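Excluded from the complex is one protein chain; the other protein chains are retained at their positions.
Showing subunit A:
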Amino acid sequence: MIHLLPSRRRVLALGMAAMLPPIAAKAAPLRVAAIDWGMLETLIALGIAPVAATELIQFRKLAVEPEVPRSVTDLGLRGTPNYELLRIVAPDLVAISSFYEYQRPMLERIAPVFAQTVYAPGVPPYPLAEAATLALGEKLGRQAEAKRYVDETSVEITRLRATLPADSGRPVFVISLGDSRHFRAFGRDSMFGDVLRRLGVENAWADETSYSAAAPVGLEALARVPDASILVVSPLPADVGRALPENALWNALPAVRNSRVALLEPINHFGCLPSARRFARLATAALAGQTHG
């Protein structure tokens, strides 16, 4: 079995042609695969349908927009993408983020890897997402589209900011619920936190983001800022529907008592500019609906 190993870098040969899409002509745009969800949404935003991407079932549920064309091949889990399938799809470029650097040696056997850092502890991600968008546009010969998308997003956020009353002055928590007792907070080094700041809203969570691998926080931490409003990013875990309305501390929070809690549609937590835009739109709508509170 092992004696076949040396054929590692063997170029695509005739025998496989039956299973593979035809080799792209030189002028045709690059065929790109995305391991990172942020790269996936940016690609679609630039008008490029990737040939393959990861965890599309979850993406359609949790990130929702932009819509992923049916033609995109699902590569499986982000952490362990199906390299064999990716090899068969044979993209010209694989777009990842710094989270997936460890996959680089494997991916480079298939195609050149394009990596951007958008999320780093303690660093607001929005400027990094702008840079990543421009860099991706540069790489794919879509500089104009990339520039336009960056500008449009910035204009959109400014426009949305203007729709919020300037004097509301309330800080806002942006959280997602782990179960009916724990939440994850989005701080200034998250996309939601950074966009919140750009909307001119104070983030009630002063600490850094508690990301998925970090310990979740008990709901009582929300009581530290009594006059804050709360934005809960969907989806809600199964037990929340029953247990949260019975949660005495939750019900005692001023935000809950005064109906300053809003549930947002699902948004990609680790997204790029399209997610930033989606969050800005949903958050503004939710906050505008409760400013009287």
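Rule of thumb we're sticking to: contacts are C-beta pairs under 8 Å (C-beta built on N, C-alpha and C of every residue); 3 or more make two chains touch, one makes a residue touch a chain; residues count from 1.
Quick note on the criterion: contacts and distances are computed from a predicted model.
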item: Listed names "Fe-S cluster assembly protein SufD", "Fe3+-hydroxamate ABC transporter permease FhuB", "Sarcosine oxidase subunit delta" or "Carbamoyl phosphate synthase small chain", with the criterion being the UniProt name of the chain not displayed; value: "Fe3+-hydroxamate ABC transporter permease FhuB"
item: Contact partner of the left-out chain, one of A:74, A:92, A:156 or A:265; value: A:74
item: Identified contact with the non-displayed chain, of A:92, A:156 or A:208; value: A:208
item: Contact set of subunit A toward the excluded chain (per top definition); value: 1-2, 4-10, 12-16, 19, 58, 62, 73-77, 79-80, 82-85, 87-89, 99, 102-103, 105-106, 109, 121, 178-179, 181-182, 184-185, 207-208, 210-221, 223, 226, 235, 237-239, 241-243, 246-250, 252-254
